[in-house]
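The excerpt is restricted to a subset of chains, each kept in its original location.
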Amino acid sequence: MKLWKKDYELNQEIEKFTVGNDFILDKELVESDCIASIAHAKMLNKVGLIDDKELISLIKGLNEIIHLNKKDKFEIKLHDEDCHTAIENYLIEKHGNVGKKIHTARSRNDQILVALRLYEKKKLLEVIELINYFKNELFELIKKQGHIKLPGYTHMQKAMPTTIAELFGCFISSMEDNIKNIKSVFEIIDQNPLGTGAGFGIPLVEIDRATTTKLLGFSKELENPIYAQMSRGKFEGMIVNVLTQVMFDLNKLATDLITLNMDEFGFFKLPSEICTGSSIMPQKKNPDVLELVRAKYSVLIGEEVKIKSMVSNLISGYNRDVQETKEPLMNSFEITTSCLKIMSLVISKINVNEKKCENALTKQIYATEETYMLVKKGMPFRDAYKQIAHKYN
Amino acid sequence: MKLWKKDYELNQEIEKFTVGNDFILDKELVESDCIASIAHAKMLNKVGLIDDKELISLIKGLNEIIHLNKKDKFEIKLHDEDCHTAIENYLIEKHGNVGKKIHTARSRNDQILVALRLYEKKKLLEVIELINYFKNELFELIKKQGHIKLPGYTHMQKAMPTTIAELFGCFISSMEDNIKNIKSVFEIIDQNPLGTGAGFGIPLVEIDRATTTKLLGFSKELENPIYAQMSRGKFEGMIVNVLTQVMFDLNKLATDLITLNMDEFGFFKLPSEICTGSSIMPQKKNPDVLELVRAKYSVLIGEEVKIKSMVSNLISGYNRDVQETKEPLMNSFEITTSCLKIMSLVISKINVNEKKCENALTKQIYATEETYMLVKKGMPFRDAYKQIAHKYN
Amino acid sequence: MKLWKKDYELNQEIEKFTVGNDFILDKELVESDCIASIAHAKMLNKVGLIDDKELISLIKGLNEIIHLNKKDKFEIKLHDEDCHTAIENYLIEKHGNVGKKIHTARSRNDQILVALRLYEKKKLLEVIELINYFKNELFELIKKQGHIKLPGYTHMQKAMPTTIAELFGCFISSMEDNIKNIKSVFEIIDQNPLGTGAGFGIPLVEIDRATTTKLLGFSKELENPIYAQMSRGKFEGMIVNVLTQVMFDLNKLATDLITLNMDEFGFFKLPSEICTGSSIMPQKKNPDVLELVRAKYSVLIGEEVKIKSMVSNLISGYNRDVQETKEPLMNSFEITTSCLKIMSLVISKINVNEKKCENALTKQIYATEETYMLVKKGMPFRDAYKQIAHKYN
């Protein structure tokens, strides 16, 4: 039964269409929703809208759902529409009338927002953790083989010498900036939307937003209720943007590895166990895993565009359109976390071919050094440059 | 077992990552793949690479798979990687050695291409059919209520009078152009890639591409094997673009209906059975279905960006990246077809409120007519304009 | 003076902001606008809204503008807003009262549409011409060096042998499909919008759209006036999409040339005259021109996103938002035409290094041939594959 059930039946095709994948996607949100609902129930009790016995029943029921969900036994049926409804229906069915009170002083609009924000905060912390893990693998590689010299490229042409330490250190630096970026987004989204109702607050009854804010660990309330609604899409766009930044780094690293792993360079050797084969060419050992990581950066660019374009040209206040931000958001988290894990594994397995790197340090790569030899002897830089350029061209 | 199985084991996490959702997505392709394989087997027989008995076995096995798949009983296991492998494995398991011959003279690269193109052609025709159905619903509405006059808007302000026939007729015209566009894309992709192997043809053995081209109903061969590979992503981008065009129309229609259905206008009435409610506000009847259609246009923009960005900056020849074009492609078809269906349903249910439309035809909407009264009396247009403007400002 | 000048003054900052770059961009449209205005004047004369003498004055005036514009002497001032206003103002100033009649039976909304469509048709034909020129350069290269064998790559790894003819032939095939695609878009946009007014037709006066359609060389009228407005943005999105397809091909060709021109491959030699240098490294000869072509594909993806996102979630009827489609449209034409020209030049200058290509055909590239040797001797393909795979791994 739907939360808004009235005296008429919804057309079945319309029902199926409007529910979409929500009854699947929302599985990810059940736990966050129950945690938020427990805090909400405690607040309702504190302000006198439910009594102690009712609170105990609600907490019991919500914990049952968390437990069932962990064992993958809490089902969201299509005609439940979403996890919010499934939860309320469960409470009513198993715990009677008190279930009808859980939705007091809230709307699905702030309910989904608070569940999403708890979910997003958890996932952002997971991303940071995975980045740190990934950085460690880079450190390990540098510790072992960082001293090896190899050509640095500009315009995809040999330019000047560099080292393995510098090449992989680049990604450590970049990931450190990503963490700063993620933390900043985390701080911005860390505002409690619960209590903003459908975007215009809760009429008549006094609620205590400070309580749920504290219980749920938010650093502050998201005060303006219209902004709470506007934040849906805006915050998700900000989140996917930082994930896109992480994926950009992995895209570049994957591109480096694919290229420098080619026989024509041979600077790296990807072990067989991480390569896949061809169905027709028996000699092939292909870096599919890296190609897929590379491609998934563009997937995130697309997910970000979806969210950003979707919320355009809409007036203030909740518009159902924003529901469609959920799938690209969740997909972006899934991709970023899985790519960080797989690239950590790849880094732990690769081996630099010192010999090949050395051989690749051919003469022209030292032309800039030659120039600076002349500079050190007092020749103006531009004259020295021209003298050496003449030699190489 | 994988098609490229060698003497080493693939790391399990790498395996899971590289397979991704393919083992799910490929269900959509099983039938096309079997149909193409039957044509391929017939060709192999014709050129003498398999004998008649072998051909009969292969056809039998492939038809078994089609049959099982229709009943949703053909499983693609994660370690099968994809439908191609699952099919070959089934043939070997059930029909013995001949199964090892089905992959003669082809690569997974042209195998997936041909299955995709058959799938895409089928889906494009389905889209055209659904557009025609949608157009019919528009015609029906116009037949019933097309004569009703209502304000036309520019800059979201009342401009000049128009009619229901003209307003909905606009979408008929646009859908007719979409069909032209789809047909043009259909013609371009209607090239048989089977026989191009991994992108460099099939060595040593003589194959007969004309036979598979004819059997599979392609209008011509995709001759250049490198272009066959390049077409992956390029053609899909073209397809998603035309779908985006269709969704643009539905986005605009949904926006019109949402806006002009507002109480402030009241030109349309959406019946309750297609509206959903609010969990907090008991009076609400919301046009969720239209808001979701509206949002899904932006989803398609994002899917198109994924495909187009993903294939950038890659050298010629197959790159695994293109596998990631499959999901946005299939998702785009799924969205477009379901939105065409649901909007056909919506159009069949809406009712124009003639009274409200009439009332909205207020005086200022006839200012241009007043101007032309003066023009007809001989006043230069710009002078007439100024005279009337003075009156209204 | 503005066409809509009333009794009040527009705030100057608002004026500057709303005009934007129009007074610059519109220079591209002056000629088309005058041509359309001449046809419009002839029609007005035919239906009796202006007399023969007036027609002669208008034609004279409009030809003067075309002439001035060709010598870059027709100025659109900021407070003219756009070319339409500049033209009307010129006619009034130089030819008196008759200038006030040129805007009879049209709106700036259909005026800009018809000018744009004439411009777009001209530019699309120019693109086709440039593609044909580019194809010729590819043919010339193939004629000279097409026979040369070189490695084909999959997963950026040596796969099987291919030829220069096949590699560059791929782009010929693709460009042929692009031409089909462009022609299809050309046909769709080839509809005369003149006479649809501001989106709701022209009241009271009888106009003769068949006349302007014929005079301007459109293949048919764009009948539904609301669709005329909806086509702004929709058609431009379709156009930029086909240009993006052209740029995708150039992106891939540039990527191939940059990669295979690296010393590590050496298959091509870019002559010095098309390479640029480094300010610090005297030995460098960089393929900047190719890197820029490569990047500009992404510029077009972004331009397409602008147009497609911009028109979302807006109700039917003209919205000023669509004015912002003009710049990405014009920029996309400028980029595509200049890149086609420059890549034609590049292709005419490159030289294949036959020796390097030959040396790169190392043993493993013939593994598939070895497999087919066994197939020809009767071994099932999959067994043959495994036998050869064992040898190479």
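The letters A, B and C name the chains in turn, as written, and every chain counts its residues from 1.
We adopt the following convention: a contact is a pair of C-beta atoms (placed from the backbone, for glycine too) under 8 Å apart; a residue touches a chain by one contact, two chains touch by 3 or more.
The structure displayed is predicted, hence computed values, not measured ones.
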With 3 chains placed, the number the full structure-file assembly comprises: 4
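Just so we're on the same page, only the chains that are shown with their structure count from here on.
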Chain contact graph, described as a line, ring, star, complete graph or other shape: complete
Chain of greatest Cα-centre distance to chain C: A
Numbering shared by both copies at the chain C-chain A contact, with half separating same from different: same
For chain B placed onto chain C, the superposition rotation in degrees, Cα atoms, nearest 5: 180
Between chain B and chain A, distance of the C-alpha-averaged centres to the nearest whole Å: 28
Centroid spacing, where centroids are CA-atom means, of chain B and chain C in whole angstrom: 24
Centroid spacing, where centroids are CA-atom means, of chain A and chain C in whole angstrom: 36
Where chain C touches two or more other chains at once, by residue number: 154-156, 159-160, 259, 305, 308-309, 312-314, 368, 385-386, 389, 393
Chain C to chain A touching residues, read off their complex: 154-160, 258-259, 262-265, 272, 277-278, 280-288, 291, 305, 308-309, 312-314, 362, 364, 367-368, 370-371, 385-386, 388-389, 391-393
Of all residues in chain C, those that touch chain B in their complex: 3-8, 49, 88, 92, 97-101, 103-105, 109, 152-156, 159-162, 166-167, 169-170, 172-174, 177, 180-181, 184-185, 187-188, 197-205, 222-227, 229-231, 234, 237-238, 241, 244-245, 248-249, 251-252, 255-256, 259-260, 294, 297-298, 301, 304-305, 308-309, 311-320, 368-369, 372-373, 375-376, 380-383, 385-386, 389-390, 393
Of chain A, residues touching chain B in the complex: 2-6, 8-11, 13-14, 17-18, 20, 84, 103, 106-109, 111, 197-198, 272-282, 284, 286, 288-289, 291-292, 294-296, 298-299, 301-307, 309-310, 312, 319-324, 328, 338, 341-342, 345, 349
